[in-house]
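With one protein chain held back, the other chains of the complex are shown just where they sit.
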Amino acid sequence: MTDFLTVSLGFILAMLALGLIRVLRGPGEADRMMAAQLIGTGGIAALLLLGSVADLAAAIDVALTLALLATFASIAFVKKGLSRLGAESSEAREGGSVWRSTF
Amino acid sequence: MTFALALHIALAGMMLGLAAWTIAARETFAAVVGFVVYGLFLALVWVRLDAVDVALAEAAIGGGLNGVLLLGAAARLRATETPADAERPRAGLRLLAALLSATVAAALAAAVLQLPEPAPTLAPAAAANAAATGLANPVTNVLMGFRAMDTMLEKVVLLLAVVGVWSLAPDHFWGGRPGARHEADPQGTLAFLARVLTPFGIVVGIYLAWTGASHPGGAFQGATILAAMWLLIMMAGLADAPPTNARRLRLMLIAGPGVFLLVGLGGLAFGEAFLAYPAAYAKPLILAIEAAMVLTLAITLALLVAGPPERGAAP
Partner (left out) sequence: MALDILTIVAVSAGAFFFLAGTVGLLRFPDTLTRLHALTKADNLGVGLVALGLLPRAGSVSGGLKLICVWLLVLLASATVSQLIAHAARDSGPLS
């Protein structure tokens, strides 16, 4: 059983390596962001498997933390992507800058 | 060559390749994404090396706060990328920098490889005295018991960092609210996420801080998650950033190092030395300090990411 889990861990790591290709190549920013998201989720699965193989109960806590914070980079990506479009109009306002988003 | 060894070599190779690409990438945004992914791999490596406390800190900071901070910086720098590209140093200078970095790395590797076998370490002494504080997690023992002075000074350094970030504000905005005001569709995706995720995140954050006494975790990791949840609420527009001249905010910022200092002085008055815990009260004192630290750290980290004040204090 441990051998099988180790092999599947290696398989997931190979998937992460393939995802890295998209991070390196990805023609657009959204593609890089999506590949990073996939690597994050694959990392969560790898951590769950690693915790089972190495008998580390605390590895699930690390996976829990990663799962909680998985959205943050993407939120920052879409919000900051707007700042270029919104910056021109927002700095013209007097009360201070505003980031308005449609979602 | 067992399968596990091959996995380790593959993981190390991937990380080194990714690091090299991150440094060489032309676009700031691409380099930032590479760095965030690098942090994820690093968390995996820490777990593999049995350092779960460090892995928790790496996952929390690298996966959450670092991404927000660096992506914000990359967006601000977007306008300056073309002129900055034109100012790249000549190839000769870059080669010199690469040689210097490689020399430092080689010196470090030589120092590590030449350590005597077994390497000198205080770990057995720390493990033998673990009963002194009554906590089961050896990392927390070192952080809060044997090396408490360093931990207290780190909290003061974080406070100075917040003051430093605030000092970047233009004079007329001093004391104002940090960052731009976020507005999002209250029926939209972001607001939904903030409403559903935040209560859960708060529970997990407090759980991580609480369980640090006996399992991997601790005040820092829990506080990072709490800070991330507050940032999420601010980014979804459900609450505005507080004005930096608010008295309650400033009181909470100094609560952590303040309690630490008080306990330390109490050690001077009632015990043998500064930061000496009386044996019977060691565990409750440490837990009290950690509670104050979680509050302060959460606010500090969130304010560091939110940035210097960019608007007035009025809502």
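A and B are the chain letters, set down in written order, and residue numbers restart from 1 in every chain.
Definition applied: a contact is a pair of C-beta atoms (placed from the backbone, for glycine too) under 8 Å apart; a residue touches a chain by one contact, two chains touch by 3 or more.
All values reported here derive from a predicted model rather than from experimental measurement.
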Legend entry - Footprint left on subunit A by the chain that the document does not show: 1, 4-5, 8, 11-12, 15, 18-19, 21-22, 27-31, 33-35, 37-38, 41-42, 44-45, 48-49, 52, 57, 60-61, 63-64, 67-68, 70-71, 74-75, 77-78, 81-82, 102-103
Legend entry - Interface with the undisplayed chain - residues on subunit B: 189-190, 192-193, 196-197, 200
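What we mean here is this: only the chains that are shown with their structure count from here on.
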Inset, instruction - Please give the residue numbers of subunit A that touch subunit B in the complex, ascending. - result: 3, 6-7, 9-10, 13-14, 16-17, 20, 23-24, 29, 32-33, 35-36, 39-40, 43, 46-47, 50-51, 54, 56-59, 61-62, 64-66, 68-73, 75-77, 79-81, 83-84, 90, 95-103
Inset, instruction - State the interface residues of subunit B toward subunit A in the complex, per the touch definition above. - result: 3-4, 6-7, 10-11, 14, 17-18, 21, 29-30, 33-34, 36-37, 40-41, 43-44, 47-48, 50, 52, 55-56, 59-60, 63-65, 67-68, 71-72, 74-76, 78-79, 177, 180-185, 188-190, 193, 197, 200-201, 204, 208, 211, 215-217, 221, 225, 228, 231-232, 235, 310-312
